[in-house]
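Once you've had a glance at the structure underneath, I'll fire off some questions.
Here the complex is missing a single protein chain, while all its other protein chains stay put.
Moving on to chain A:
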């Protein structure tokens, strides 16, 4: 259990965004887009004294420079938090820098190719329909709690070969790590400990009885010298897949449905022209990118002409990069058939999200199946949409009404 001593003092409200930004401030959580615009107008790189010192690149160009520069910017810490404890639980390859990064990533890539995702797709389609069956007759639902959350949980459980019904545990750990953990170290450590114990038991089972799933694939993997991976490496990668594979996609599907609920023209167009889905998914990923990463500055350098000093963290906001009008005309508008779209929702450079093909497939299938069964829907004016805080942004309550308005 968390004790109050481990919880950092509450953050004072932000009054000066340019010199004192805070991505955990309720104003940011509710609607970050005007804040990013203000920061971008001020400088390509801004700084806050919060989080023991942290920069934020505000333009696509500055985000790209940092993502490509693994010499000055380390991935050993990938979440901006109030504290910087000693690094204990690594999660390769996301927390790896060159030269360790490439071999760790190569091991994870083959199970996540588009072809591999095609094999998983029928199961995900069935999951979506099982979920919709549970609430469609009610004429309404909280789409975050009843739908968008469960699609990635069940899909990744299916891939890993662990029970889909353990999903509630996964969601609890992820909340502890990505949200509570920013300010409460005990909540984070407790979640990591429980998760590691859970996967260690699955590893032991498979040592006796090997299976045909992603956990066994990792256990059978050999490094370049032909040696099996240490249990600690396998456990780290499993923690990563679970943390990175769930609330990210949950958020992306949720933001997409939120947009479609309040934008009948886009919804009707997708129902009439389903062939637009691939472009639409990329545009929804651009406009509502869920994932903000972090780096730690290892050596002094400059980014887009701005000096950057070691000892600071960097809030690497791919979502803000994707709203930069210098890169995307009408950046704050969702153009559902945008043709030119080099968005960075899955990162840029060597840390490109290993699960990007999985996320795209889940988003596509989850939106398609929803639109087939529930072509007309809107936000429930009696309810309230709430958004997650911190590193991954998406709706956590998404009350919807089905059918046409009269």
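Quick notes on this one:
In this section, a residue touches a chain if its C-beta (ideal position, glycine included) is under 8 Å from a C-beta of that chain, and two chains touch if they have at least 3 such contacts; residues count from 1.
Criterion: contacts and distances are computed from a predicted model.
The UniProt record for the undisplayed chain lists the protein name "Ferredoxin", from the options "Ferredoxin", "Branched-chain amino acid ABC transporter permease", "ABC-2 type transport system ATP-binding protein" or "Succinate dehydrogenase". Annotation: of A:222, A:262 or A:352, A:352 touches the absent chain (contact as defined above). Listed residues A:118, A:262, A:299 or A:342: the one in touch with the omitted chain is A:342. The chain omitted from view is touched by exactly one of A:34, A:110 or A:311, namely A:110. Touch with the hidden chain on the side of chain A covers residues 106, 109-110, 112-115, 278, 282, 339-344, 346, 348-350, 352, 356-357.
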